[in-house]
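Only one protein chain is missing from this complex, and each of the others stays in its spot.
Moving on to chain A:
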Amino acid sequence: MSLWVDLYRPRSLEDLHYHNELSNRLKSLASSGDFPHMLFYGPSGAGKKTRITCTLKQLFGSGVEKLKIDQRIFLSPSKRKLEINIVQSNFHIEITPSEAGNYDRVVIQELLKEIAQTQQVDLNAKQRFKVVVINEADSLSRDAQAALRRTMEKYMSNMRIILCANSTSRLIAPIKSRCLLMRVAAPDAEAMQAVMQHVSKRAGFDLPPDVATKIINDSGGNLRKAILCLEALKMQSPDLSGTLTIAKPDWETYCHKVADLIVSEQSPARVMEVRQKFYELLSHCIPPTVILKTVADRVVERVDEAIKADVMHWAAVYEVRMRMGSKKIYHLEAWVVKVMSLYKHFFYGMDLTGFD
């Protein structure tokens, strides 16, 4: 039993519900015979991956749906074995670099070389090239991106790369300039409503529009989140009646409570408590950036107008440091302490000049 998100995912460019112009463009690109490297970017849950899969189908026909999962073993420079699951069809291959962790460069290089050096042997294939889809391209390390840059030029004849990323800001410029950029924006409420109704029809039940609206409002343009939420709701109360409360994910409530902790007391001991909470969040695989963002949003809601800008400014500063550094907790905590200090100074009406 797949999840609804997967079960009712559109399979071809024609089935897509929104961003029709983009769909048309993709269709004409796929049929032009001169397919470029592409970079899809946009917020999560906007349908980037769905569009990539549809484009692949447009390119190669239904053959791309014959998938196999291979477990491949790569050797890191220090002779550590990395086992990585790779999804591939005869025409394309997918990589999720975060599986390879620090050694993504090795994996990318090995895989790309291998694909680039094998010709398409299937005479019935519609295209002479294979496609490499790289998910989460923005989590590629610098090394891996640099490795990619060279390969993209060298093996253009029998390979195309489709990158999928949340934002282009973490990709190095040479890669961006080698790709055709495709922005997939988050769907608006109307489009989401249509999709939700479509899903519920396929799943065989009627979705009251007000429930859908509630879910949509809560999901913040993330269609995947909305559909997952719908499914969870349906599981909990099959008739979707009565007062439905859309439960926030555990980690989100948790982050909000952490924010409350920060605002309610500013002391070294409280710093320790907040640290414990951060550790707890981190050890549940919540990405540190998401933690920082969620907590900061909540803190901003709770503090006075005068220091809102500062709170966000420091959140941005420490987010950058977090990316450069290796121990996430330092930066999360440094931000917390900074906010506490700001808040306290504001509270006591003290002069903040020279406080950097």
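Keep in mind that, in the parts below, a contact is a pair of C-beta atoms (placed from the backbone, for glycine too) under 8 Å apart; a residue touches a chain by one contact, two chains touch by 3 or more; residues count from 1.
Please note the rule applied: contacts and distances are computed from a predicted model.
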Chain not present in the shown complex, as UniProt names it (candidates "UDP-N-acetylglucosamine transferase subunit ALG13", "Ribophorin II C-terminal domain-containing protein", "EKC/KEOPS complex subunit CGI121" or "Checkpoint protein RAD24-like helical bundle domain-containing protein"): "Checkpoint protein RAD24-like helical bundle domain-containing protein"
Residue among A:Arg128, A:His284 or A:His313 that touches the chain left out of view: A:His284
Which of A:Leu67, A:Ile172 or A:Ala189 contacts the chain that the document leaves out: A:Leu67
Touching residues (missing chain, whole complex) on chain A: 1-3, 6-7, 9, 11, 44-45, 48-50, 52-53, 64-69, 78, 80, 85, 87, 89, 94, 96, 98-99, 101-102, 135-136, 141-143, 164, 222, 224-225, 228-229, 231-233, 235-236, 247, 249-251, 253-254, 257, 261, 266-269, 271-273, 276-277, 279-287, 290, 318, 320-327, 329-331, 333-334, 336-338, 340-341, 344, 354
